[in-house]
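After this line comes chain A, so read on.
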Amino acid sequence: MRSIPGWVLLALWIASPAGHAAGRFIILASTTSTENSGLFAALLPRFTERTGIEVRVVAVGTGQALRMGRRGDADVLLVHDRDAEETFVAEGWGLERFEVMFNEFVLVGPADDPAGVRDLGDAAAAVARIAAARVPFVSRGDDSGTHKAERRLWRAAGIDPVSETGSWYRELGSGMGATLNTAAAMAAYTLADRGTWLAFRNRRDLEVLVAGDPRLHNPYGVIRVNPARHPHVKAKSSGVFVDWLLSSEGQAAIADFRVAGEALFHPAAKPARSPAILPRSESQDPSKPADTSRARKLSAPRKISTWKPRSWAASVFTGTSSTKRVVAGARSNRSRSSR
Partner candidate 1 sequence: MSPGTHRGNEGVESILPLELVDLTYIRAGLRLVDRISVRLEGKGRTLILGPNGAGKSLLLRLMHGLLSPTSGTVHWRGQAVSRVAERQAMVFERSVLLRRSVRANVDYALSVRRISRACRRGRIDQVLERTGLLGLADRPARLLSAGEQQCLCLARAWSLEPEVLLLDEPTAALDPAATRSIEQVIDDMASVGTKIIMTTHDLAQARRMGDEVLFLHRGALVERTPATQFFDEPESSEARAFLNGERLP
Partner candidate 2 sequence: MQDLVDAFGAAFALLVGLDRDLVEIIARSLWVSSLALALAAGIGLPLGGAVALLRFPGRRVAAVGLNALMGLPPVVVGLVVYLMLSRSGPLGFLGWLFTPMAMVVAQFLLITPIVAALTRQVVEDLWEEYDEQLRSLGASRLRAIPTLLWDGRHRLLTTLLAGFGRAIAEVGAVILVGGNIAHVTRVMTTAIALETSKGDLALALALGIVLLVLSLAINAAAALAGDVARNAEG
């Protein structure tokens, strides 16, 4: 055989991680909801421009994202299944968990609403009606955050839908978008996060039928993978990323992200002030501090970053300070202000 041509070797080099001139990057394991809604496309360029750190998003279900973290295949996680996240941290796989933002789940279904759940304030009652009517309901079935939230609804309703799997209850094992495609095609009910729903283009007859139940609250947490478990993870860069997400700039970027004029995610890393009501209408301005504080209250007392929006950029990026100082500064700031 002819020997391996030089261009193959060149291509090999280009393909290798070293071939990327981009320099520093971190792997962010996150959910399909955040990726499909377009949030990261809006958010991450601002972070990269600020810090020079590229964020590579691998969008999978929350369950798989946490497994990626356990295997050491990601540097930082942005997911939405609080119980699983806390287990992850408690087992030592992750550093501290910080609440970043929230949105809500909505129960969507066909416009003619055969189960008659429209405008029910109680999501558990709504799924109970769907079960009673035995009309099609599609479930993510993929161990994702949305899947877990859906299971909690069924538990609250005292129903075990899995015993009906294959009849009216359909478990897909798919991402949010694929599940919505299926629901649209089958004229079935399903639980979706509002972010993906708003950005979703193939709705056909589907409409939001139930929203606003506190049970439908959907908080997102960010966790850095513990470098003590996986020494290769880029703890410094992931620290910079988390600090930025929780900073006023990062939080504002989240609030600024809109699809068709509507905010999809609401910043949550702010100190509580007064109780407020979770936004029911999609048109309500969700970035008001009141909303976020309501969210905080709903989600029960947690160890949440109380990072004070300080002039992060001014202190770090106008000077010659290194990343190390950024991280160290952010940490001390956080610990100082936690109560």
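A quick word on the picks: all candidates are chains of the complex that A comes from, given by their letters.
The rule is short, and it goes like this: a contact is a pair of C-beta atoms (placed from the backbone, for glycine too) under 8 Å apart; a residue touches a chain by one contact, two chains touch by 3 or more; residues count from 1.
Since this is a predicted model, take the numbers as computed values, not measurements.
Within this complex, the numbered candidate that touches chain A among 1 or 2 is 2.
Chain contact summary for the complex, chain A toward candidate 2: residues 1, 4-5, 8, 11-12, 14-17, 20, 27, 32, 35-36, 41, 56-59, 70-73, 175-178, 180-181, 184, 199-203, 230, 232.
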